[in-house]
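A single protein chain has been omitted from the complex, and every remaining protein chain is retained in its original position.
For reference, chains read A and B in written order, and residue numbers begin at 1 within each chain.
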Amino acid sequence: MKHASFRAAATTALSLAVLGAVILLVLPKYWVFLITAVFIVGIALQSLGLVTGRTGMISLCQMSFAGVGAWVTGYLNLIGAPGGLAVWMLIGGLAAVPVGVAIGLPALRLRGINLAIVTLGFAAAFDTVLATITFPGQTSFTQVARPEAFDSDKGYFAFVLITYGIIAVVLEFVSRSRLGAAWLAVRHSERAAAANGISIPRAKLSAFAISAFISGVSGGLLAGYLGTLVSENFSMMQSLALFAVATMAGAHFTLGAIAGGMMIVLFPELLRRLNLPQDVGNVFFALGAVQALSTGETIAETWTRLARKLGPKRVMAAATSAGTLPEKTAHPGGIALEVRDLTVRYGSVTALDKVNLAVPAGAVVGLVGPNGAGKSTLVDAIAGFLFRYDGSILLNGKPLEGISATSRSKLGIRRTWQTTRIAPELRVGEYIRLAAGPISESELESLLAWFGCPGPDTPIATIDVGTRRLLDVAGAVASRAPVILLDEPAAGVSYDEAMKLGERIAAIPQTFGSAVLLIEHDMDLVRRACTAITVFDFGRVIAAGATAAVLDMPVVQKAYMGVEFEEAAE
Amino acid sequence: MTILSIGALQVDRAGIPVIRGVDLEAKGGEISVLLGSNGAGKTTFLESLSGIIPARAGFITLDGTALVKLRPGARAKAGLSHVEQGRTVFPAMTTEENLKVALHPDADLKEAYDLFPELLQRRTVEAGMLSGGEQQMVVIARSIVNRPRVILIDEMSSGLAPVIVSRLMRAVRQLADDGMAVVLVEQFAALALAIGNRAYVLRRGQIVYDGDCAALARDPGHLHRLYLGDAAA
Partner (left out) sequence: MDSLFTAAVAGLSAGGAYAILGVCAIFTYRLVAVVNFTGAAIGAAGTFAMVALFELGVPLLPAVLLGIAAGAAAGIAIGLVMTTWFAGSSASTKAAVTAALLVGIIAVGLRLTGGQHPHYFPEIIPGSAFRLAGVEVTWAAVTTLALSIAFTLLTEQFLARTRTGLQLRALSQRPMAAELIGIRVRLLALGVWAVTGGVTAFALMIIAPLRSPDFSSLSLLVVPALAAALIGAFSSFRAALIGGLMIGLLEGSVSAIGAVSQYRGAVPFLVILAVLLWSQRGARWDEAR
């Protein structure tokens, strides 16, 4: 894990160094000057890739953040603040942070579209403000001073490249950390992220803040690059074009950010040499973005996929049991999870009516019943995804009312979903660490082996959906939570695999120490996995007790098959 | 006479194979009952027939016309009607508006009200305000106003009281007697078997029983094993 980050970071740093050396040695001055802009735009694209590509929030004012950074840089230059451009642009980046957070705040808990609207509004407002207050030194033509050591165009290229490299390497580390995985998880499914103990506001705000900072730095760099700035450099149209390019190129990948930067800077140059109007570029970017959105694949992803196809096939090994699983976690005995008189109403419909249920520590309890009986509603209520309910839910005797889904997850209630919600951009090991927090390499390997999952370096995108469901279960189990709720983990799995899964679920308490509440329709699986079951119908508990005995009760058969046969025959 | 013919149908849902090779024939004047526990793939099967989700392989023909590549609207025009589960009325429209929204210009609502006369006095009530049974009647009536050849009905009895379920079952029988081919998906086996002609049981995406409704109704032990698993296992 860690060494993978170092390897990737080292690869990025080395290839940038080689690229920079080649550019400096081979290309004429004019091209070096142009390519400097590629990397400045690349930094802005990376900042956009962070919020939009990685966290899934549409931001249409990224150049406004850059404008804040540039303005502050220009101001510090004008008053002759100490430290030079390197310090000024960092301060500029920091100045953009509160702006980014303030813009992000109103969209925190609502749909992502609202962020698109508020950012577009900000871009428009910023245009007005910038046109009025103008850049510091704009009227007096004061040039922003470059750092002394990097004053020439070639020198400034090196300065920009070093800045780009530092940002790329840091982002490489962050994106492979739990925070980076959390961003992807939030983009893919906020509910699933919360179920893994991730604080959604924190994940989103950190993305906004870091993104605004990077964008602000790129604005500072641009100030040093151009010397004097005008508000046009940071207009709303620039932000929109940046968004289109980021969407097309995949700006959350280093490759995509550089490719996007080249498009923005070099495409107009190409058009100019062909005597074509330069605004054709924006049309091309728009069409490219629409194409990428319709296929769901960015240019960076396409290249990576093709390169993988051409390159040697890497066989992803299944997890081998390198180490042994640690001892099962000791949780308090007695009743792990208790539901008392739980009632849930949607308008006039009563989804759950005074439901009582107990899951003893060390047990696997089944929850069965026909469609619409209220099973998933119960799981939502227990895991904290229902806004309001009556009655109480207790974890090891402590009531959970008023505690958020994220906090319940941290306290020790983990759930899986009927459809898998793992972000496909993650790797197997990254997902398990996202779900479980820090666990050792050997524990990770042996856990995956226990479930028959592929090895930790396998990309999620390459494994089939049935295996992803297994990984869902593995993630919940890896967290060693006292209570695990499994919502139809065997849906869509073949009969034999379902039976195998049933045996593994039955062994979870003695192997890992967690108690399990299992929703499942396949009664053969239920019979294998559960010591006791509770049967639901019309939001009420109609039977509870030892598995085989309950399944033979007439009332249960009636719930499953309608009226009893004797009745129907009449 | 066979109206709807399905062969070797395979359907994936979110990448998971859910229907794994199903053959089925629905004849005019008959009710084909499709049973199976939750998660067996019944709803997915119907949704692939009406075009809500695409089939991965296999064929679906209605009176000889291939449906697999058609959009849902075109399948409706070809004479296929789908009553989805969950009583999909348009809640902010009245009963009558629900019935006439897609009514063909030269058809009328007589048959709909003949089938469920109890809807007449609820004509001006918003469908969202109706009882569950009435909503189910609206949806079934809405699906037959343009005289389809085949009607697919998904879990119409879910959450309804037995007396209403019987009422709905009688209406469905009447539709078949009028010549329609009915495919009735039910979790509650007994009543469906009582009115049906041919029975299929689906388990994990495959047909595990195909035969006469009456024969299956006479052998509840068999059905019990198909539904609640094998006690001996």
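Rule of thumb we're sticking to: a contact is a pair of C-beta atoms (placed from the backbone, for glycine too) under 8 Å apart; a residue touches a chain by one contact, two chains touch by 3 or more.
Just so it is clear, the structure is predicted and the values come from calculations on it, not from any experiment.
J.: List the neighbours, among the chains on screen, of the chain that has been left out.
T.: A, B
J.: Would you indicate which residue among A:Gly20, A:Gly42 or A:Gly56 is in contact with the undisplayed chain?
T.: A:Gly56
J.: Among B:Ala76, B:Ala112, B:Ile207 or B:Leu226, which residue is in contact with the omitted chain in the full complex?
T.: Spelled out, the listed residue whose C-beta touches the missing chain is B:Ala76.
J.: Can you say which of B:Pro91, B:Pro162, B:Gly179 or B:Gly211 touches the chain missing from this structure?
T.: Of the candidates B:Pro91, B:Pro162, B:Gly179 or B:Gly211, B:Pro91 is in touch with the missing chain.
J.: Based on the whole complex, identify which of A:Ala17, A:Ile166 or A:Met237 touches the chain you can't see.
T.: A:Met237
J.: Out of A:Ala44, A:Ala116 or A:Leu229, which touches the unshown chain?
T.: In the full complex, the listed residue that touches the missing chain is A:Ala116.
J.: Could you tell which one of A:Trp88, A:Phe285, A:Tyr389 or A:Phe512 touches the chain left off the display?
T.: Answering carefully, the residue with contact to the hidden chain is A:Phe285.
J.: Residue by residue, what part of subunit B touches the chain that was omitted?
T.: 50, 52, 71-73, 76-77, 81-82, 84, 88, 90-93, 97, 100-102, 142-143, 146
J.: Kindly note down the residues of subunit A that lie in touch with the hidden chain.
T.: Contacting residues on subunit A, toward the hidden partner: 56, 58, 60, 105-114, 116-118, 120-122, 124-125, 127-129, 131-132, 189-191, 236-237, 240-241, 243-244, 247, 277, 279-283, 285-287, 289-290, 293-294, 385, 387, 405.
Assume only the chains that are shown with their structure count from here on.
J.: Please compute the C-alpha centroid of subunit A, do the same for subunit B, then give the distance between them in whole Å.
T.: Centres of subunit A and subunit B (C-alpha means) sit 40 Å apart.
J.: For a test of understanding, state which residues of subunit A touch subunit B in their complex under the given definition.
T.: Its residues touching subunit B are 370-372, 419-420, 464-466, 488, 491-492, 494-495, 498, 521-524, 526-528, 538, 548, 551-552, 556-557, 560-565, 567-569.
J.: Would you tell me which residues of subunit B are touching subunit A in their complex?
T.: Residues 13-18, 37-40, 85, 155, 157-159, 162, 165, 186-194, 204, 217, 220, 223-224, 227-231, 233 of subunit B touch subunit A in their complex.
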